[in-house]
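Every protein chain but one is kept in place in this view of the complex.
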Amino acid sequence: MFTYKTKIRLHDTDAAGIIFFANQFKIVHDAYEDLLETLGWSFQRMLEETNYFLPIVHAESDYKTSVHVGDNITVAIKIGHIGNTSFSFEYTLKRGKTLVGTAKTVHVTIDQKTRQKLPLPKAMRQALEKYQRRK
Amino acid sequence: MFTYKTKIRLHDTDAAGIIFFANQFKIVHDAYEDLLETLGWSFQRMLEETNYFLPIVHAESDYKTSVHVGDNITVAIKIGHIGNTSFSFEYTLKRGKTLVGTAKTVHVTIDQKTRQKLPLPKAMRQALEKYQRRK
Amino acid sequence: MFTYKTKIRLHDTDAAGIIFFANQFKIVHDAYEDLLETLGWSFQRMLEETNYFLPIVHAESDYKTSVHVGDNITVAIKIGHIGNTSFSFEYTLKRGKTLVGTAKTVHVTIDQKTRQKLPLPKAMRQALEKYQRRK
Partner (left out) sequence: MFTYKTKIRLHDTDAAGIIFFANQFKIVHDAYEDLLETLGWSFQRMLEETNYFLPIVHAESDYKTSVHVGDNITVAIKIGHIGNTSFSFEYTLKRGKTLVGTAKTVHVTIDQKTRQKLPLPKAMRQALEKYQRRK
């Protein structure tokens, strides 16, 4: 399974002394960007060379324990579902062996110009399905 | 119902040209901070003078349409539930009459030192219940 | 002089309990976006309908006192210089009568495609010069 390692930064925290909840979403998106890159997709090339975007239409996150500046976090990514025009990712965030949070993002494929839904591009579907079969 | 007005800023957007999804969570938290202030709670006083925090244990967001820099957004807040040690808020984001997104945050009351759950402070429960009865 | 009012948000602060320094730059850019809108420029229209960008090539900020969540801040903007291909803005941030910080941003006009410098568009030069003459 693809894992992404990061460290909590001062700017991820707020005056309550722990990570600001919205920044957990930034972290899982960082992980998702690295996974796509591993699968052969670069965001910059997608923006410049394709006719589609993969905007998020739903996101959710759970927070299990306090996370502080300097904490080392590992994010594991599992594919939730792969549909005709959408797919979802499920994220598990751990500090060492401690589960600190989970998250989910649902993405749709849309036309960059018309903003209408598109079928998931074939190469991306194949790459996602291949990743889904990996252990 | 309490409403909060804001404008989408360039730093809310990303290279895909629309708001970065995690920033919708920032916006609803801004609205929540203003609602609490309206109800008599300032975050700075909570941090300095009380023994509790109200961390978010669950957050979710839906995205209905593309939101761009300069868009004027109105956030309306409804209370979801008020429990013994938790409460939730539901947010509706509109640009004019267009629904652009919804969100939900679930908060628990914890002790600042021990990080254990606490019963919702009485004054806050009363303020939330009063707000819940408002139309 | 154009002034912009804002409030410090929880996500502007960090675990040291005060505003994270980089977020003062976000605030002055918010003020700059509102000033440009007042002068007739919308960022979204600039991105979609013109051939130029106004990227920042230099930015600096001073911090005079601690700023906390909930603080009401007023940003005043003065034009520094207006050159052939560049201009600068100077910002003063106050909480009530207390100076909390200052900032400066230097912008150049570049072609969106070639990323080469362009002369400042005439209409923008006129608008900036008009603003410069205001008291």
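Every chain is named by a letter (A, B and C) in the order it is written, and numbering of its residues begins at 1.
Please note the rule applied: a contact is a pair of C-beta atoms (placed from the backbone, for glycine too) under 8 Å apart; a residue touches a chain by one contact, two chains touch by 3 or more.
Computed from a predicted model, the values in this text were never measured in an experiment.
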Can you say which of C:M1, C:A16 or C:A123 touches the chain missing from this structure?
C:A16
What residues on chain A make contact with the chain left out of this view?
7, 9-11, 17, 26, 29-30, 33-34, 37, 42-44, 47, 68-71
Could I get the residues of chain B that touch the absent chain, sorted low to high?
10-11, 13-18, 20, 22-23, 68-69
Mind listing the chain C residues that contact the chain we can't see here?
15-16, 18, 20-23, 25-26, 29, 43-44, 47, 53, 55-64, 66, 105, 115
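Convention: only the chains that are shown with their structure count from here on.
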If each chain is a node and each touching pair an edge, is that a line, ring, star, complete or other?
complete
List the interface residue numbers of chain A and of chain C, divide the shared ones by all numbers used, and answer same when the ratio is over half, different when under half.
same
Rounded Å distance between chain B and chain C, as computed from the means of their C-alpha atoms
27
Please compute the C-alpha centroid of chain A, do the same for chain B, then give the distance between them in whole Å.
23
Taking the mean of the CA coordinates per chain, how far is chain A from chain C in Å?
32
Chain C: positions in contact with at least two other chains:
10-11, 17, 68-69
